[in-house]
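Okay, here's the structure, questions in a sec.
In this view, the complex is presented without one of its protein chains, the others remaining in place.
Here is subunit A:
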Amino acid sequence: MARYDRAITVFSPDGHLFQVEYALEAVRKGNAAVGVRGIDTIVLGVEKKSTAKLQDARTVRKILKLDDHISLAFAGLTADARVLVNRARVECQSHRLTVEDPVTVEYITRFIAGLQQKFTQSGGVRPFGISTLIVGFDPYTKAPSLYQTDPSGTFSAWKANATGRNSNSVREFLEKNYTETSGMETVKLAVRALLEVVESGGKNIEIAVQTFDEGLRLLEEAEVEEIVAGIEAEKAAAEAAKKGPPRDT
């Protein structure tokens, strides 16, 4: 139909795609999400908005499984994420069907990014308002990967990254404190990074751990509380050590 031919994303005179940039604004308003890649563990963490009393928290999920060995977290418009994730899930199974092999993380990232790009160059559609963090293990080499995509359709691999609200602060923290970690250490690093911008408390953070053997595991609220408490204690101890023993008057 002729009415839907008009492109929404067009170049500005100085070479910007404003719709894409506005989409990035939408992402910046979304809840914070962080991803940390360890040697044998990959952790995804998201800021949980306090759920209304009558709302069923289980149905508000921001960390989603794409396949047994690949998971995704996002920041931005939840509805857009749902559409993209559904397409990616179908593609994961389609790939298994046609080449009898599970997708690699890079392949599905390229697919999602390709889809996001398509919507910046088609008539009558707007870009997706989400940036995604895609994590998983290569089915054969068992190597862990973390990728990020954004509304423009670019993607790249990261050791650790953050997106959404205050992502710059979180990324700065990660740049300062990132080391190769494994197991619980990776989880703690992700939690510490999130706590930089999120109010302390297990109620406000959702953590998921991806391992090669177990796949994706969402941590219980109690577990998260424990980790947060542990981190708070370490912080307090560090503060106390810095201040030195109390001076005698």
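The rule is short, and it goes like this: contacts are C-beta pairs under 8 Å (C-beta built on N, C-alpha and C of every residue); 3 or more make two chains touch, one makes a residue touch a chain; residues count from 1.
Here, contacts and distances are computed from a predicted model.
From the set "E3 ubiquitin ligase complex SCF subunit", "Aspartate aminotransferase", "Proteasome subunit beta" or "Origin recognition complex subunit 1", the protein name that UniProt assigns to the chain left out of the figure is "Proteasome subunit beta". Across A:22, A:107, A:178 or A:212, the residue that sits in touch with the chain not pictured is A:107.
Think of the hidden chain as still there; on subunit A it touches residues 98-101, 104, 106-107, 110, 140.
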